[in-house]
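Every protein chain but one is kept in place in this view of the complex.
Letters are used for the chains, namely A, B and C, taken in the order the chains are written, and counting of residues starts over at 1 for each.
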């Protein structure tokens, strides 16, 4: 058997990376905003008490309460998965059920983090358009959930991904509608805002409107994908969810002892609307691609492009072609490609992607002609 | 009842912090090494695949295999608690027992992280000097542990803290002796090296000698306390422990998507012996304080000062005096003070601490004289 | 707020129960087979070592190896949920996914037992007819499951309910087909045989043919629903699944210290084909009802009646009528009734149920006539 300690040996000499790549693999492939690295470097002065008892972390509490126009608690955490799992563990019990879209990140891409942190908490998929939880589908699930019956998972929370895992954005009305169903049944509302900035930028609303004013109890506030480096955050709106979060994080090894370096990043992220400016750039790139693909024969968007992701259906041969050209993206299936725009996606990348797709179109037409 | 969202309001306006503090609270109160921040900033170029599939992370694998003179797997993680808990989860089962010192960090300061990650894994305290696990005490525990009996926790691993939580350092012989008992009983050996650099610097041995050559299977490789900022690491020597670690980390939200920024730090940390140079400074400061306290009447070291921590027993009134003077440190009990030296502890801090303790000594003598 | 210690006060004076009820609520509402109680009483002699180290439990191992025509390990447990959860925990890891029918008992009726025992293990619903897992649907799920990717739940096992939760029975070929897909992808096959006796009786095959010869690795061997009282069993066919089961059971408080009384019951259950004789009676009652309902206008069976359960679709008013008449059954929804036959279901109960449904039919026709 292979020695697992040699498992990554191939990685040590990665295949030469193209000089000017056209890279739509993920927003986590992008750079950090220089402002955030500068803030981190600026925090490196003097001594500071550990585990969040420092002045920058205290300032972050104040700053986020201003940002959200209500008293909140904010916890810097290492990753969005950690934010989601702890937020849901605070919202549910080990016997609980969390309702989410089948496409939700917690359901598809976080191993079993929700049940790990929750001590058994179950995910239940609910239908809805474009990666959303539909309020009617949620109400229908809850009607037969058997709350109070000891052999049934107890309805506890609903998870909304904003922007969704298919690149769509919940309108304020949509969030409010799900929130109303949730409240009626005693569920907490968790918003997975890994791309919250992209959604708020798209909605043109305030962070408050997008969250607690629409019924959200607790938010995974994404930073990494939108110009951050090593941290995201949990923002708590509903007081009863706050008390155990520090313990959840501490026992999971998620509380940095040199917290000031995390808080510094997050403070810089929300200063002077940096977060929204970064998100607008990514959204604009995605919109440009969507516009550029409009009218190309045989190219269909699977969901409306409202944030920074595009899910594009094409003939498999066309997707092959993009790969052969060296365009970097995630192939979800033979005929489905995901393109994600970063805050630092270049205009040339956008142009080259559109051109490549168009070329595929020409090729296909030529091929079709040749076949006649 | 108080709204928990207001819980930290007081932190927002922290009491004015002294300009030139004498700060021995913890090594996690210190700054990051500028080299590490520079490395992090230098990593902020181009795009890179997420979750550790980048070139810097690949390079880290190679670099650590060189550093430890054997193929290893290294995983960057957010904190030492995460490193410990995952390393032990990889070494034990939910039915398992991990033997450790009563003073071990895993036993005193990580909430219930070991059992959380391990699915129930239990800690069993074993006697030994100065925060160490004694090989004879371990053998005695194992003799009555009832391995194979289904109603007993199954002996699985031993946890050695290097340097210990009382500031002592396992000699190579001591590590080897515990390792031999462990192997004889089928236990894995985990070394909690939150202060591994301080221990290696003190021992003057190679990292290999301090670990796998002495029987260590898996290491929590501390970075944060010794000039790091937001990351530590797990180093795996024994191949069979490696395969599930990626899953353990992923489901705990401990895998950064922009991993390159963590790997860059850790690479800088071990480059040009930075880690050992930093540790030597902290160790030297501690040694200077120990020397300065020698012969002061009524001042006793609880354990030999071999790394960067001092545990000092004094009359409670003397400890009061230090607090009143504004010296910053951790008071473990009425008459026990912990002083931790950082890599950036100033010579003036060392001098001022020694002087303050001495003064306490004078005061006490004067007081004693006055009382006559 | 109500004192929860008074919560069940109403139960203390249950509403008068009808003398000769027509009771199709569940097979767990039935009596125990007198042979089993006699065996339990006969075990009450002399002393016996605890926790399964007694002669009856040893004999049970031998007897089940004979019954299944291969060496097996058998563990008596308190309930079918315990059997399922431990069998799956032995077959999966905390990072694992278990594939099952959406209707599977583990998915609908065991709170979060699978993830509790498995330390996070996830259930994934797979399509199939009548509560079955379809081999093609399973293969399709596995094709996109992302085995080996650290952010995905790792495919671990498949759960087949035999007879299914809709009263159907997997043919040998169907079990074999699912088993083949499972083996191809490295999955273990768990059969939830809460109604295994009913299925074997229906198939007319040997227990071996229904299980390990068709690819089953581990079986929840149901006893309670088919004439048992306080115990079911786990039967292990695949050696690698056996070693940890004793520990799983012990830490869950599922190992009786006076095990002989459980083993005695289970031995009696399989002696002289008692288990099959009991199951045949329940199956026959169900078949009689199915035959009696045939041709009644507006009455449809949702799934073939192959074991002892019937799922019957009728107009809601008709279901109301059955309730008003005092027929006892489980109403799954407005127009869906479940009728379960026990080993001790009386012929009169069968007759009275058919007559009541028929009457509903007449009423409806009369009503229809009256409305003309």
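As a working rule, a contact is a pair of C-beta atoms (placed from the backbone, for glycine too) under 8 Å apart; a residue touches a chain by one contact, two chains touch by 3 or more.
None of the values given here were measured: they were computed from a predicted structure.
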item: Neighbouring displayed chains - absent chain, whole complex; value: A, B, C
item: Residue among C:111, C:166, C:305 or C:356 that touches the chain left out of view; value: C:111
item: For subunit C, residues in touch with the removed chain; value: 3-9, 11-14, 17, 21, 23, 25-26, 28-32, 34, 37, 40-41, 44-51, 53, 55, 57-59, 61-62, 71-73, 77-86, 110-113, 116-117, 224-225, 228-231, 236-237, 239-240, 242-243, 247, 250-258, 261-262, 328, 342
item: Touching residues (missing chain, whole complex) on subunit B; value: 94-96, 108-112, 115-116, 119-123, 144, 150-154, 333
item: Chain not shown, touching residues in subunit A; value: 51, 93-95, 119-120, 150-151, 154, 244, 246-251, 255
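Operating definition for what follows: only the chains that are shown with their structure count from here on.
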item: Label of the chain whose CA centroid is most distant from the centroid of subunit C; value: B
item: Rounded Å distance between subunit A and subunit C, as computed from the means of their C-alpha atoms; value: 41
item: Centre-of-Cα separation between subunit C and subunit B, whole angstrom; value: 52
item: Subunit A-subunit B separation of Cα centroids, rounded to whole Å; value: 34
item: For subunit A, residues contacting two or more additional chains; value: 110-112, 116
